[in-house]
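In what follows, a single structure is set out as structure tokens and then discussed.
With one protein chain removed, the remaining protein chains of the complex are shown where they sit.
Up next, chain A:
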Amino acid sequence: MERKKKLPQLLDMFQHEEKYKSNIVTWKTIEPKEAKTAPFPKGVAPVLREALLNRGINELYTHQATAYEEATEGNSFVAVTPTASGKTLCYNLPVLDTILKDPSSRALYLFPTKALAQDQKSEINELIDEMEVDLKGYTYDGDTSPTIRQIVRKAGHIVMTNPDMLHSAILPHHTKWVSLFENLKVIVIDELHTYRGVFGSHVANVIRRLKRICSFYGSNPIFICTSATIANPKELAEELTGEEITLINNNGAPTGRKHFVLYNPPVVNQALNIRRSATLEARNIAVELLRNNIQTIVFARSRVRVEILLKYLQQLEQRELGPRSIMGYRGGYLPKQRREIEQGLRNGKIKGVVSTNALELGVDIGQLQACVLTGYPGTIASTWQQAGRAGRRQDESVVFVVASSSPLDQYMITHPDYFFERNPEEARVNPNNLIILVDHVKCAAYELPFKQGDTFGGEDVEDVLEFLTEEQLLHHRADRWFWMNDAFPAHNVSLRSASQENVVIIDQTTAANVKVIGEMDRFSAMTLLHEEAIYLHQGVQYQVELLDYEEKKAWVREVDVDYYTDANLAVQLKVLEEDQHDQLPHTTATYGEVMVNAMATIFKKIKFETHENIGSGPIHLPEEELHTNACWFEFPESFVQTMGENRLEEGLLGLGNVLRNVAPLFVMCDVSDLHVTPQIKAIHSNKPTIFFYDRYPGGIGLSERVYQELGLILKEAESIVVGCECESGCPSCVGVSGETGENSKETARYLLEYLRGEHSDVTEG
């Protein structure tokens, strides 16, 4: 049997062996960085200092020292810290110090997930045990037993929880938490960058509620936030907390040598400019690493990709690595499964893991040596986070980014400077999204009546209160608004999912053991859990036998087939209100409000490996309605005559494809959060139009951002179409010509030129 290679030998192999070498576009080695440290601040409680000394910590990294100083001066701050830079000490040090000096003090830690809270609890409790002081840190989540809950409420110095628990279990029962709220000195928000989009907008409102409750009990805590590298940590922290925030950006932690490899799969069809599938290439790279015993994490962009890769890689298990050494990890798995996987990674029993961005967060899985990204994760911030999974401490490590054929990936891989030099994206929240705001004003009114002149995190909400009074949820009397309804409003508000109700996935393979294996939001269920869909879970294929859309249940049965399914969504758009206009050279861009009607129409069966279409069927599901914000621009009606309807349609379709992929470059979001819909004859104007809209009711600021950046987006789109080497369209630009039409590329290019101010001969609007 051949000997296992070590990482440096393997890297050498990748650099020299022809089948890999020719596909490597960029190989960048990031040199190790020395630690920058500062002496222990004088004021730190002696017992705490000693405990840290015992653990071998005799000085602080610069950012940790700054964090302590800011906190002791009573300033709220956000510390920007990459993976594994000792960020927990940024909050644990000032918090423990505060409590040691005044044992009546309390702190509240918010983590985006339960798992992170549990990790941190073990970490802080080790430190507390070392000090031998009477100080209690507890997690408070759905798993906490009723007897412990009592103790946590009364005696927990540090309560570690997640925003969902705060929202639905703590704030609506704040009278049971008097000792916490009366003495709250510090609120810690870890992984701040995850609070963006819909989730972040909800959490900003939960924090508004939290601050209301604190002020009712007379406390005025500071906020300590930690964030991965994003463009606007200070702004995001300020929007989330409503406080003035100091930025701490002097990370002093050391890093090991890291190889960053940008890998572009070879072109297999020159005319169509089609490349080999990123999934297959990522698989090959991962196999090389895994069979040499290099612990590797493979990231994929979607749940389906994760499952497909997992299926491929698990073949290694049988032949070489042994059972259960390669696992999948994503949302939709039950918590217990996830805990087992995390532990397996830490103790080395699991060699490889295939994950969606779920493992981007600081879940403690120990130190991996290699990381393979299947496709560009969509944002620079995400890429660095995922890459941070490899080589958390000082070892050499490698990160492969395997590009797919999508325009975004191809843009990124052909512009490495863009990636290595550019600032990461902004994270945006819109706490005043009307639907989200109203939900939380309801919850807030349940928790405490509103008084005339009260604001909600600085926002005047009297109109909302009046509206809720008319809707019979509040009662207005004298100068106050009281909750006057028998409901418990927090139960109807989910912070996570765009649609409010999730579809439960039930496995009925064995009649004696029918069980729930996961859940999914309703909008996604339309295209992923329709009847006959193939649903993948832990590498196992299930076919959906019945989707009970009313009851929100999908009944599935295990199958073994060689295809997966992909569904189409038909969309209709109506403009309700035009809020802002901006002049483009020949036409106008508009930002406003639209109503979207979406309906799943048909699904296709697509064969693994060859990706050919081997059948299709209709989907019978009711239409979903969505009020949201949108940005759009239109072309003159005359284009229909001058170009012909077919040709114009092909062009719009192609342009839509490019824009769908380019827009996320400028807005930190998933391709699926922001939809692009071209229409040859828009209902409101009869003109050919392209719409961008937020997928969440009321919008979360994505299409607004597109509206602001439209000039740049169009410019990038044009450079992609012009720069692409294909003849008449490929997946890297306007799409495959077989699908979008043979004139798609040429027409899209013409349309872009028109938008960007060329073709001045066409002026009629």
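The working rule: a residue touches a chain if its C-beta (ideal position, glycine included) is under 8 Å from a C-beta of that chain, and two chains touch if they have at least 3 such contacts; residues count from 1.
Operating definition for what follows: contacts and distances are computed from a predicted model.
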Report the protein name recorded by UniProt for the chain absent from the figure; options are "Penicillin-binding protein 2", "Exonuclease", "ABC transporter permease" or "Cytochrome P450".
"Exonuclease"
Check the options A:E50, A:D129, A:D143 or A:E471 and report the residue that touches the missing chain.
A:E471
Filtering A:G156, A:P172, A:G328 or A:G518 for touch with the omitted chain leaves A:P172
Pick out which of A:L448, A:I517 or A:A717 touches the chain that's been left out of the picture.
A:L448
In the whole complex, of A:M484, A:V504 or A:M599, the residue touching the missing chain would be A:M484
Note that chain A touches the chain not displayed via residues 172-176, 178, 434-435, 438-439, 445-449, 463-464, 466-467, 469-473, 475-478, 480, 482-489, 492-493, 500, 576, 579, 593, 625, 627, 697-698
